[in-house]
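Removed from the display is one protein chain of the complex; every other protein chain stays in position.
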Amino acid sequence: MKQIFRRISAIALLGAASLTHAVEPGASAPAFSLPGIANVPDDKAINLADYRGQVVYVDFWASWCGPCRRSFPKMQELREKFGEWGFEVIAINLDENERDAQQFLNSHPVDFPIAWDPKGDVALEYQLKGMPSAYIVDQQGQVRQVVVGFDDYRDATLIEDVVTQLIGL
Amino acid sequence: MRIKTLTLLGVLLVSVSACTQVQPWERNYLARPEMALEPDPMGALLRSHIHHSKEAASSVSSGSGGGCGCN
Partner (left out) sequence: MNTQKNTAHSPSALMALTAAAMMLPNAAQADPPDQQYQVQFSQARYQEAPIPQHKLGLGSDQRYLIDVSHLRFKAPTSSDTELNLSLLHESMSGASPWFVMPDAEGELVQVMSEATISEERTELGVDFRSYNQRSEVTLSAGHSTENDYSSYSIGFSGAWRLNQDHTSLNFGANSSRDYIDATDAERFNRPTGERLNRSGLSAGVTQVINPINLASINVGLNLVEGFLSDPYKLALVGQETVADSRPDTHEQINIDLSWRRFIKGANAALHLDYRYFTSDWEIDAHTLELSWYQNLGNGWQLTPTLRYHSQSAATFYRPYYTQTRNDGYYSSDYRLSAFDAYSGQLKLIKRFDTLQLDIGYEHYQAEGDHPGLLSYDLLTLGIGYRFQ
């Protein structure tokens, strides 16, 4: 009895501990290395560490998520606007099948690198609260803004303000 | 003892909800249109209107939930 109790409390504590690890502004962005499935030379791996010194918009998305669809044109616009000022978008796809992601990309063409996290390992590390979720990471690798969901008006304006400030325009 | 039982119950509840945890990125099947409680509201309205015009049972409902869980 006592042992079962201990085990259950351990599980509960683990759960509670993982909850407190949600990535929030001020935290350093968890490192990742994921296969690139689009807009990377020879489909090589995408490492967050390689982008140190740039402002990076790390976006988590899936083909079946409605608001993700709406965020794509905005992300492309951000990249076109701020790309030359040391800014990049990394969009991490969470579809189980790569084909679903490629189909989505065919109808929503973009230029930024697309990484693939089919098991959700990196998503779990970032403790996503919803879909899509985006993390604006500064030149030192620190998370400066978390955006959950995507709203064409509110979120789009907020994102632009934060990025403008970080690249010092 | 009672406190212990209560704690155990609480912990059990927490672990039950942990078991059924569906992460936001694991909702691809739940987000499909055919997994909605009512995938075709317009067709359902017509059919229930017809059925209810021939049967005694009418109903009040406000079902919602499920879906993509996107924000």
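A and B label the chains in the order they appear, each numbered from 1.
Keep in mind that, in the parts below, a residue touches a chain if its C-beta (ideal position, glycine included) is under 8 Å from a C-beta of that chain, and two chains touch if they have at least 3 such contacts.
In this text, all values refer to a predicted model and were calculated from it rather than measured experimentally.
Listed for chain A, the residues touching the missing chain in the whole complex are 66-67, 70, 107, 129-130, 149, 151-154. In the full complex, chain B contacts the hidden chain through residues 17, 20-22, 24, 26-32, 34-71.
We take it that only the chains that are shown with their structure count from here on.
Residues 5, 8-9, 11-12, 15, 60, 62, 64-68, 94-96, 120, 123-124, 128-133, 148-150 of chain A are the ones touching chain B in the complex. For chain B in complex with chain A, the touching residues are 4, 8, 11-12, 14-15, 18, 23-28, 31-32, 68-71.
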